[in-house]
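Take a look at the structure set out below.
Excluded from the complex is one protein chain; the other protein chains are retained at their positions.
Our next item is subunit A:
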C-alpha cells in the first residue's frame, strides 16, 4: 500500500469552506458588542483572572473542530498504520552492527522479525488458531491435572467458535515444555473456569510463600519482567515449531493475558485501585508492537537480567501478583482476526471442507501427516 492507495474520492473544496470572511469581519454586531464590553481578539470569555481559568482549553478559545469519520476503523487504527516505517529494519541492523553486535546476534534478530511478519501474514490470510486450556504453570512447579491439552486446531472452523477460541493461550504450552511429559488430548474450553480456580489456589499459596521470602520490590519486579520475557520467548519458539506445520496461532500475548486474568481474579479482592507498575506497563508496550523492537528488547533485557532471574522463583511470582493486581491487562479478542465477517459462516465452512478434501496437501495437513 503506497501513499496513493488511500481514498480516491475527490471533493471540490469551496471558496471559503470555513467562512473565514465572517470571522475576519470586524463590523458584525456580535464582534462590536463583545469589543464594547472589553473583549480583545485572542482572549477567553469569562471572569477576569478566574481561579479556574487554568482549566481552560482550546475549546474555550474557539469552536470545536470535528472530523468526519466514515469508516469502521477502531480507535487508533489508522495511526498505527502510519507509524509503520518501511526499511527501518535494515537500518537498525546496520546500526547494531556498528554498535558492535555480533553477526549472529543480528541474524537472530532478523529471523525473529521474519517470524513475526510470517505470523502476521499467516494470521491475516487464514485466520487464527485456537487452543484449549491445559494445566497451569505456577512459578517453577507444574500443576498438572488430568486436563492437559493440546491444540484442537481448526484454523478455519465455523465462525461460531471464534469467541471461545481467542482465550486459549500458549502459556500452557510453555508450561508443557517444562513439564515435558504431557499427553495431548483435546479439551473443551469450558475447562477454563476450572483452571482459573486452580490458578487461584496456587496463587494463594504463592502469596503465603511471599510473606516468608521477602525480597526487594525493585529487584523482584525486574526479575519478574525478565521472567515474563522468558516465557514469551518460549512461546515464540513454540510458535515457530507450530508454523512448521503451516498452522496459525493466536497472538503470543494471549497467554500472558490469560495469566494476568487469573491473577487479577485472585487478587482483585485484596487490591483495589489501578496501580500501574512500571513493569506491567513496559510489558504491555512490548506486547503492543510485536515488531522487531520487542524481540530486540526482549533479548537484550534477558541477557542483562539473567543474573537477576537466578533469584528464587518464588518472589518472582509473588511480585507478579502484587504488581499486576488491579492493573489493566488485555484479555480479550487479541487483535482483529481478519475474517470476512459473519455473513455466511455455515456455507463457507462447508465449502472449505469440501475444498480441503479435494486437496491432497490439505488432507495431509488435516490428518497431520508429514508428507
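Throughout what follows, a residue touches a chain if its C-beta (ideal position, glycine included) is under 8 Å from a C-beta of that chain, and two chains touch if they have at least 3 such contacts; residues count from 1.
Heads up, the rule we're going with is that contacts and distances are computed from a predicted model.
**Q** Just go with whichever of "Transcription elongation factor SPT5", "Trafficking protein particle complex subunit", "Putative proteasome subunit alpha" or "RNA helicase" UniProt uses as the name of the absent chain.
**A** Its UniProt record gives the name "RNA helicase".
**Q** Applying the definition given at the start, please give the residues of subunit A touching the unseen chain.
**A** Here the touching residues of subunit A are 14-20, 22-23, 28-31, 33-34, 36-39, 41, 43-48, 50-52, 54-56, 59-64, 66-70, 72-77, 79-80, 158-164, 166-167, 189, 192-193, 251, 253, 257, 264, 268-269, 272, 274, 284-285, 287-288, 290, 326, 328-338, 341-342, 345-346.
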